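With one protein chain removed, the remaining protein chains of the complex are shown where they sit.
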Amino acid sequence: MTNQTDTAVRESRFSLEAASNYAVIVAFVAVVIFFTFAAPGFMTGENIFNLISNKVVLLAIVALGMTIVIGAGGIDLSVGVSIDLSSMIFIMMIAAGYMGAFAVMGGLGAAFCVGLLNAFLINKLKINPFLATLGVLFIGKSIQQLSTQGGVPIYLTRAEYAAPFDAIARTSLLGIPTPMIILVICIIGVYLALHRSVFGRYVAALGAQADVARYSGIRVPMHMSIVFISCAVLSGITGILLSSTVRSYVPLAGDAFLLDAIGATFIGTAISAERRPSVLGTLIGVALLAVMRNGLLLIGWNFFWQQVGIGVLVFLVLGLSFGLRKRGE
Amino acid sequence: MTAAAIEMRSINKIFGPVKALDEADLVVESGTIHGLVGQNGAGKSTIIKILAGIYRRTSGDVSVFGKRLEQITPAAIEAEGVHFIHQDRLLVPTATVAEAIFLRNEPRFGPFINYRQMNRRASELLHRYFELDLNPRTLISELSTAQQKIVQITRALAHDAKILVLDEPTAALVSKEVESLFSVLRRLKADGLAIVFISHYMSEILEICDVVTVLRNGTDVGVVDPSEVGIQKIVEMMTNRDTSEMYPRRNVEIGAPVMSVKNLTVDGAFENVTFDIHAGEILGLTGLLGSGDKEVLNALFGQIKPDAGEIILHGKKQKFGSPVDAVNGGVAKIPEDRRAHGVATGLSVGENMSLASLGQVSTKGFVDRKKESQVIDGLIRDLGIKTPDRHTLVKNLSGGNQQKVVVGKWLSCNSEIYLLDEPTVAVDVGAKVEIYNLMNRLAAEGKGQVFVSSDLEEVTEMCDRVLVIYRGKIIAEYKRGEIDADRLLAAASGTVAETERKRA
Partner (left out) sequence: MTAVEHAPAAANRGWFNSKIFAKLAIRLGAFAAFAGILIYFALTARGFTSSYNLINVVEQSTILGFLAFAMTVVFIGTGTDVQKGGIDLSIAANAGLCAAVYAVMMREGYGNFVAIPAAVGTGMVIGFFNGLAVVTLKIMPLLGTLAVMNIAAGLELTLTENTVVPVQSDLMNVLAFGRFLGVSTLAWCLIIGSALLIWAIHFSRIGLRLYAVGGHIEAARAAGIRTGAYIYGAYIFSGFMAGVASILIVSRLSSSTPGTGLMLLPILAAALLGTVFSRRFIPTIGGTLLAALFIGFLANGFQLLGISSYWVSGVQGALILLVVTVTSFAKKH
């Protein structure tokens, strides 16, 4: 019986449901068109370029990590910790005179450890990802406060430190800045992993029903570990890019990325009929947030109003995509 | 003549293009137990949901005790004294028994809930109707399934129910509990309540119902007295076909052993279990609830580690530390709870079916989508899975087709041994037949199957050999021809053990 009713209801709602899949894309296009006309400086090559290299790159890499985690049915509240600890170790090693490459490895290693800790808490202690990573978020805050006398930033603005930072943040290949190349590599990597590989299928199964994955002979703990470590390391990359750009480590700076990364990923789920996270969706989510922030700034809204505006937009987009769809079930 | 308790006449319900109910009638008199049967999709749940106020009827009349009801809401129908005992045990797990019984009818003392009175009255009700001495402060989550069902019925009685609608009330009950439930229903009937009883179990319909309304394709095709016409006739009315087709025959040569289990022991669950599974064989494993039959399956699938004994596959001793090892060894499991463990309902048919065999359709970790779709489309055709295509989400498939997807998942990775844990539970007659056909097919392909079921009839009909397990030990083995339900039942309840003990 339920089958018949399901199909019946589904068909009567078909148009609305299909429309809800495009809510995000429509919103994105509308926002871009609006700012093109409303903010004269918006649709210029220079602005778009700056927007991508300053705002999009950093957030997009974290959001890709979050996409993997949310795809596997989890959530990672500790991405800020991965960003910050990676940034902290990186800067401290540079300050101590280590070679740039070692410092990068040190930073990524720190992020790796955060991912490993998350994996341990989730796999071995069976804590649900929200609470496990929440705990790590608290602990990470303490670690940073203890290592920096309560949150004193480390600035390495003197010329003697410039070389490794410039190598990361100020070089380019064929006119494309290195951070952007790193982003493209991350996008391709995560896309292949999530949408083309066996690993991606396992992630989808974990996200849909972890027990089914277990009953199908999938190594659930191992894949969960890979998921959380990947997210942490991707966040670590953002940490290093961030530090290289501003040549400093500001404690707890990574927290700012958490909500945007979660927001972008979930906004992105709205483009798929099954509401699954995807690389494309997440990138649209990141772009939407970045364009909103930039456009609102250009039309003269201050930072505070931008936050309200973005909150309202996210609320509306989520409301459209969830509200229209769930009604049909 | 007084008005009928429930009188639903010419009910139509149209969902988009689908006519779920077509001029269906349901008339239930006070003081009777009225069976409502039909296959899944026949309209049982639709007509009940219309009565419950969950769906709105397209047309037709509904009267309760002669009072015509235009707009039905859940609260309004409850006010008329109609209570529904839903199939899912709809109880709050963290509530106490008393809280669950008196939810929305809480005795008060001023602005406070009178917990003392609530607990006392809950105890009284449980004792009066069920002769059950249950601490009313016990949490729902600590109760057995049967006790939870009893609490649900008690809640209806506490709210002065005049009409009870029970949707598959015995689905999770053991026989003693079914007996006590039936005696309560008979007493309630004697008290003049009208009871609507929906069940897939024909034997129960025969035992308890005075009248049965049979639904097929949204129409009532008959109102009969079950003791007069018999089960077979009712099933024929439901399915519109002959029941002799129920258990399809197979003719399969049984081959060499593919898996041997020797002295397998899991402390506290079963001990010294020894048997072989042959190619093409269906080996039944049956026992009472808690006898250890399910645990044997779990051990064979690597879900519990054996404390002693060995599992030998293709002549090699195996150590199954987890399902991963079992799957790699060619063992497949069709779990009892299909929706929780068998299929990921949010994934597509294709994604589900290739989940266990991605290694075979991928190179260097990347999925070869062409190869994958060939395998899957082949299986969909082969197994006759009714789905628009492989991209359809599994949640849009019927129960029987979902079960086929589970089997397809294992066929695609060439599993040799199939562990079937109650594969036909909670599916209708038509889907059952399809699952039996599937089992025969697996046998024909030379797969070995271990079949755990508590439905003795299907065990009798389907198995080449049956092992009966009692308190963790295999106490009897019957070959095809020797198997009959009474014998199995006697063995499962330990009668064989008693005689053997006497002999010893």
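Order as written gives the chain letters A and B; numbering starts at 1 within each chain.
Heads up, the rule we're going with is that a contact is a pair of C-beta atoms (placed from the backbone, for glycine too) under 8 Å apart; a residue touches a chain by one contact, two chains touch by 3 or more.
What you see is a predicted model, and the numbers here were worked out from it, not measured in a lab.
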| item | value |
| --- | --- |
| Hidden partner chain, touching residue among B:142, B:160 or B:225 | B:142 |
| Residue in contact with the excluded chain [from A:139, A:167, A:182 or A:280] | A:139 |
| Touching residues (missing chain, whole complex) on chain A | 75, 121, 125-132, 134-139, 141-143, 145-146, 150, 259, 262-263, 266, 302-312, 314-315, 318-319, 322-323, 326-327 |
| Those residues of chain B which, in the complete complex, touch the missing chain | 74-75, 78, 84, 86, 88, 90-95, 99, 103-104, 106, 108, 111-113, 115, 139, 142, 144, 155, 174-176, 203, 286, 288-290, 453-456, 471, 485, 489, 492-493 |
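Quick note on the criterion: only the chains that are shown with their structure count from here on.
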| item | value |
| --- | --- |
| Centre-of-Cα separation between chain B and chain A, whole angstrom | 43 |
| Of all residues in chain B, those that touch chain A in their complex | 15-18, 20, 40-46, 322-324, 326-328, 333, 335, 340-347, 351-352, 354-356, 358-359, 362, 365-367, 393, 396-398, 409 |
| Interfacial residue positions of chain A with respect to chain B in the complex | 1-9, 11-12, 192, 196-202, 204-205, 208-209, 211-219, 274 |
